[in-house]
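Supplied in structure tokens, the structure appears directly below.
Every protein chain of the complex appears in place save one, which is left out.
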């Protein structure tokens, strides 16, 4: 893949278009191995109350130092809570990168676009690099971009469902119409799903569950990495149009008829 | 991807699960570059009457010596013609590898499974390594395997249509039920299509048009190569099941409620 | 279909779950015939400046008196304009029924959920029966319902595109989670699309382009009417689950083996 | 639906394009009710060894006399067995109509196209009206038609799977290329599936499981009947093409801008 | 004196009421609604409204729409 | 003497005709078809067929099927 | 005197500073962030904060998340 194809995001030049989430791995060491093979530039983490009794490791020690840490605001049910978590995350040392995730609906974990927009407005003003997880809607994506979102992250299908890009129709429109990068987040279940997103012209994808709960998360992480660069390369190389009829790839050899020309 | 994951085919151990067709490239040198980056083990060619007047190059000089040459029988309308072309190809030096392609229908270029089966029977007896291009039908695929086909090559969609794996329902059944490798041939339009086939458990894919007529065939060849290994790796790594509901990848942080536990 | 299966909407009991739009018909008399065969209870119309010079007929004379007239706010780019059009429509005699349509994007004509929500709030307070055309997003659909929308009308695909229910994943969630009726509006291109929506549990569908520009709009109107009742009936009759394996519908006759039992 | 739109099949003019199978109903009286509302012209039955001990009713007494009885050859594993069953059926009084069903594969119950073709040749010569259940393959469908099949019946998906028209790509080609009627058999799970087949230009559909195991088979039978006529009507009425962009169905009202023209 | 009717400027010499304007334009009262300087005027009030300079009048009716 | 009826072996002492067998089994002639050693026997010929040792008889009727 | 730590009420007899609390709980300062009555307190300020009755303290750290 073209070495010069870097993604400009939050003032950085991002090499890997595969963002990886750190939830659901059976162990930190396993997660570390997966991150080492996938080599993401951006890795997401969450925040939680410390349980003084349990002596769990510090997850940050298992994430390559080269990675940009992006905390998410999971658990937030409105803009204020998201803002509060973002500030805690910054104080805790993840720096300015924040994935806004505001969810009211506990069944499908679908984002609340309106509260998410409010959080984008506040945090962008405070200098955060804001990547909102959102429901694919052009009008709200425009507002988030105008409010200073560094990218928009529409869902492909519900978080952890591994159902793929079921929202393709709407995501394709975002890709064409929104001026900031479009990163598909949530629901991608297989490398071919991620590859498809990149072929559509998405700037990147964020994957967590499909890697973390695979039988072999390390091999799956590598598979996603390769599929993402393949899809990006295909997008840049110009996919041929599809047609309804067949078009021979071999000459329809004449000699078999023995016709006298 | 696991170095030991080789495909046993025709008595050989095949490393690359991407077979490439050589038709439709705008030039032989361009084709050569594409083959050099994609590094296929098996490359298909066709036969045609020599035109004494035109001084075209010898395509074989543009195909890496390391590649297995597999002639196809394109142009054949029945088993006898396919057998005749196969023998000519062998005499011309492609060795025992032959892709059987028997087509009556000139609009969709769909294979004739019955004549194809007859050609498989004859050529397998003659010691050819026979890979039949076929319409995805379990009963005929079984017969071809029993008749000595080294693999079966069901179509994803019509040749050159770039429509993808429209026959997924039937191809998946072949993968589960047929004892020889299943190689999807024809119709794959993008790397994600190829990746999807590999995730389904196909042994390999054969791609020509989608690479040859891409804006940048060399980059597209590389993209297909990466997507195929990604899909294979994902198959081996065990894709997680997909579900109808969401499943949180982050803890639903408790501290925001400030509830007194 | 069960005679008692009526849709409670805006204080009325609606018999036909096919709402029809009146745009794009080649003539008013043709539209009249289509409405007569489809027998919708609710028909949408738009508003426009009178052109004193042209002596066009009054469309209302071509709509059966029994129909509920529902004006749309097409042309509105924000809530204020939508409210203004709604009031004009009411003054012009369509009564309290209003379809809110607020569109900024002129390429895909996608609704602006936020301005649409504001218009719902204002008009519901004024006593309108408000049906918002919206982008399928659970959080905004909930707000519209809470603000007094009589139903929510998510798009299946862009207006006039005839692409079908490309937003199925999100619409299905609305059907399960939203307490007001879900009516798929826009993009339904064929009776099978409408039938599919009803099988999913949608309360109704709104169709215009697919009927108006069919070769035979009258026959197509009847086809949509039948497909909608078929889909509704299937939903009520309880569709059987689908499986991955086959399940014989005939006994696998024993006598052919002539086995001695 | 147009009264003159009759299907010429086996020398008869068929009014209903919904053929119904009689397997899997919880009781004969229930089946009878379903047949009475769906009013099929053609109904399929199977043959089985009489169990002298059990005193089951005669299914024929529960099928309207007006229906054409078509026995299937389920249980046959090759052409000879199918021919033998066909002759028994004729002797038993179903007359010349026979659905050929030759299945080797007991997991997916997929038809054996080659043995099916042989049975078509034999039975057509004997004067049977032969409708072969087949795997959607153009070359074999052509042979069956040439051998005298009255129609070809490609599967939509495996028998009883209720998965719909997963073979659409291939069935559409049969519809365009085969000179006899194409009737989709097996796998149709919902009325919208049946409607879709008819919109594609199929001559008819054969449904059994989706009706028989619905919660309310009688209502479901009616739903399929209506969906089939809707789909046929839509096909005749000329479905409008679908597009990628939106196309306004309402005038984009000018007065809101208050611009001075 | 000038006024704006459906976005087009028009000028008149002598005083004119809304209903006279509608009549003059040959518009059918049954099928239209009239907005005068952004407020909707019911038919019975048309005679009471005398056009003033720079008045903005919109005359609207129904058309096909989805 | 033994014969096979629908795959089950049965034995009889004295001669038996097909129609007698059908009657003995209480099968309704209207709804069945009988195959004797692989050839279909029409109802009128049932009385003519006397069972022989090792005869194979199939009695078939219609059931639900798709 | 009582205070709320991560939602659990705790009581102490003698005065306690934030850093003393963290130390007492055996929490590793490097991996946590502390919120005192809804305002975030940087490590260097922990010693300055003496717990008061009804104070609400949250101690947060990173975990895996998508």
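Order of writing sets the chain letters: A, B, C, D, E, F and G. Residues in each chain are counted from 1.
Here is the rule we use: contacts are C-beta pairs under 8 Å (C-beta built on N, C-alpha and C of every residue); 3 or more make two chains touch, one makes a residue touch a chain.
Keep in mind that this is a model prediction, so the values were computed, not measured.
In the complete complex, the hidden chain is touched by one of B:9, B:46 or B:102, namely B:46. Only one residue in the set B:24, B:142, B:166 or B:232 touches the chain that does not appear here, and it is B:24. From the options A:94, A:229 or A:249, the residue with contact to the chain not on display is A:249. The chain not shown here is touched by just one of B:67, B:144 or B:159, and that residue is B:159. Listed for chain B, the residues touching the missing chain in the whole complex are 21-25, 28, 31, 44-52, 56, 58-60, 71-72, 74, 84, 87-89, 91-94, 159, 186, 206, 208-209. Those residues of chain A that touch the chain absent from the view are 249-251, 254-255, 258-261.
Here is the rule we go by: only the chains that are shown with their structure count from here on.
Among the remaining chains, those touching chain B and also chain C are A, D. Among the remaining chains, F is positioned farthest from chain G, on the basis of C-alpha centroids.
Taking each chain's centre as the mean of its C-alpha atoms, the one that lies farthest from the centre of chain A is F. With centres defined as mean CA coordinates, chain F is found 71 Å away from chain A.
Each chain gets one centre point, the mean of its Cα atoms, and the points for chain A and chain E are 56 Å apart.
If you average the Cα atoms of chain B and of chain G, the two centres end up 62 Å apart. Shared contact sites, meaning residues of chain B that touch two or more other chains, fall at 107-108, 110, 158, 163, 249-251, 254-255. Each of the following residues of chain G touches two or more other chains: 6-7, 58, 60, 63-66.
By the contact rule set out at the top, the touching chain pairs are A-B, A-C, A-G, B-D, B-G, C-D, C-E, C-F, D-E, D-F.
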